[in-house]
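In this view, the complex is presented without one of its protein chains, the others remaining in place.
Up next, chain A:
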Amino acid sequence: MTSGTITGGPALRDPHTPDSRLGHGADYLHAEHTLRSWFFTTDHKRIALLYLASITAFFVIGAVTAGLVRLALVVPDGQVFTNDTYNKLFTIHGVVMVWFFLIPSIPATFGNFLIPLMIGARDLAFPKLNLASWYVFMTGALFTLASVVLGGVDTGWTFYTPLSTAFSNTWVVPALIGVTIVGFSSILTGLNFVVTIHTMRAPGMTWFRLPIFVWTHYATSLIFLLATPVITVALILLIAERAFHIGVFDPAYGGDPVLFQHLFWFYSHPAVYIMVLPGMGVISEIVPAFAQKKLFGYKFVAYAAIGLASVTFFVWGHHMFVNGQSDFASVAFSVLSFAVAVPSAVKVYNWTATIHKGSLKLDTPMLYAMGYIGLFVLGGLTGLYLATLAINQHVHATYFVVAHFHYIMVGGTVLAFLGGLHFWWPKITGRMYIEAWGRISAFLIFIGFNVTFFPQFILGYLGMPRRYHVYPPEFQFLNILSSAGSTILAVGYLFPMVYLVYSIWFGKRAPANPWDARGLEWTVPSPPPSHNFLTEPVAPKVPYDYPLQAQETGRQHS
C-alpha cells in the first residue's frame, strides 16, 4: 500500500473501505481506465470532465468564428468575405457560444463536479439522468454542427422571424432542432441540481450553511426549469412553421412575428442569468479564499441570487423597445430592468467588502475574480443605459449593445469560468499548474478583452449597427483597434489550454487544500475518491469560516 498517494493523510482512511479503494486506484481519475468507464460513467466528476472537454471544443469553434468576424471588420468595404459568409460566421459564433458554451459552461462542469462535494453527497440524485443529459447535449450539438457543415445558417443566434421562417434559404431547421434538443439537456441538469440540493445534503448541512456556489446554482436551476421549456415551445413552433407551414409567426399564415420575440426573450433574458449566476457563485468562492476573510453579508448574497432569478423573468420586454410594443409596457419593462441592478450591486458590494482589509493573495484565480468584478460592473452599468428608453432608441441594435453583452458574458462568465478552472484545477486533476503562466494569461485576457470591446461602446454610440460588415471609413480606426485586441485575447485563451494540459502530466502534485480554502470539497484528497468521501462528511457550523471577519477588521463594531 503506497500511503503517500492519498494526500489527505491517514486520518481520512475509513477502516471499512476495502484496500482496493486505497492507494493508486482510489481516486476517480484512476479508478478505471477503459473508454467504456468514461463514456458510460455515472460518476458526476467524470461527467463533469466529459462536459469540460466538449464545451472547450465548442469554445474553440466559437472563438475561431469570432476571429474571422473581427478579420472581416478590419476593412470597411466588406471585401474579406461575401455577405452570406459573413452572416453565417456571426451566426455560428453566436449560436455556438451562447448555447453550446456559455449556458452549459459553469453549471455542467463545475456545478456537476462540485455540488455533491460541497453539500456532502456521494453523487447527484439521478446519476444516470446526469449521463443522459450529456448525450442529449451531444445529440443537439451534432444537429447544429450538421447544419454548419451542410452550408450554415444566416439568421443570427436569435432566429428572429420572419427572416428565420420566410426569407432565409439556409439550414435553419437542423440548427433549430439542435438548439431545441440542447434545451432538454439544460432542463435535465437543472432538475438534477434542484433535487440534489433539496434532498442530498449531508446531516447538519442546513440551507444557510451552503456555499454561495450552491445557492447560485440552485437559482440557475430554477431558471433552467422555468424558462427553458418556453424557448423549447417557441422553437417547436418555428420548426412547425418552416417545415409544415403551421404558421404562428408569419403574417402570411395569419401569424404574428412579434409573438416570437416575446416567447424568445421570455427565455433568453433569464438565460443571461443562467450564464451570469453560476459565475457569481464562482467569484463568491474565490474572493473569500484569497482574502482569507469570511464572505461579507452571506445571507444578502444568497438572497440576491434568488432575487436575480426572480426579477429576471419580468424584464424580457426591454429587448423590444423599438418593435411597436405599447409605451406603457416599455415603461414598465424599463423600471423592472432598473430593479435588476439592485441584487447585482448587492453582490458586487459584498465582494468588495470581503476584499476590504482582507489578507490578499493575488494568485491566478483571484486575478480572474478581480477582473470579473471590474468588467461586470462596466457591463452592468451600461445595461442601465440600455434600459433607459430614450438612450435605447439611439443605441438599439448598435455595437453599444454588442459591447454591453460581451462585457457581461465574456468579461463576466468567461472570466469566472477561467477563474474557477484555475481555482479547482488542483482538486479536479490533482496537479498544480505553473502560477507565473496563469498570471500572465489572466493579464493578457483582461487587457485583450478591454482593447477588443471598449472601442465597440464608442462605435455603437457613434451609430455603427451590429451585424454589418460594410461600414463608413471613419469607423475603421476603432474597428482595427478592436480586431487587434481580439488577437491579444486569443493568445490569452491559448496559454491556459497549453499550460493546463501540460500540468496534467508534468505539474506538481496538488495537496488536498492548496489555497487554504474552506468548504467540504477541500477536505477530500485531490483528486477526490470515486465515492467522494472516505468518512462521513461533517458540515461546518458556519460557512466561509476564514480567520478574518468584517467585525474584527472594520473600524466600527456593528
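Just so it is clear, a residue touches a chain if its C-beta (ideal position, glycine included) is under 8 Å from a C-beta of that chain, and two chains touch if they have at least 3 such contacts; residues count from 1.
Assume contacts and distances are computed from a predicted model.
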item	value
Omitted chain, identified by the protein name its UniProt record gives, among "Cytochrome oxidase subunit III", "ATP-binding cassette domain-containing protein", "Peptide ABC transporter permease" or "TldD protein"	"Cytochrome oxidase subunit III"
Residue of A:102, A:172 or A:263 touching the missing chain in the full complex	A:263
Touching the absent chain when the full complex is considered, from A:200, A:332, A:360 or A:440	A:200
Touch with the omitted chain, as defined above, among A:29, A:138 or A:240	A:240
Interface with the unshown chain - residue positions in chain A	121-123, 125-127, 187, 190-192, 194-196, 198-200, 225-230, 232-234, 236-237, 240, 244-248, 251, 253-256, 259, 263, 266
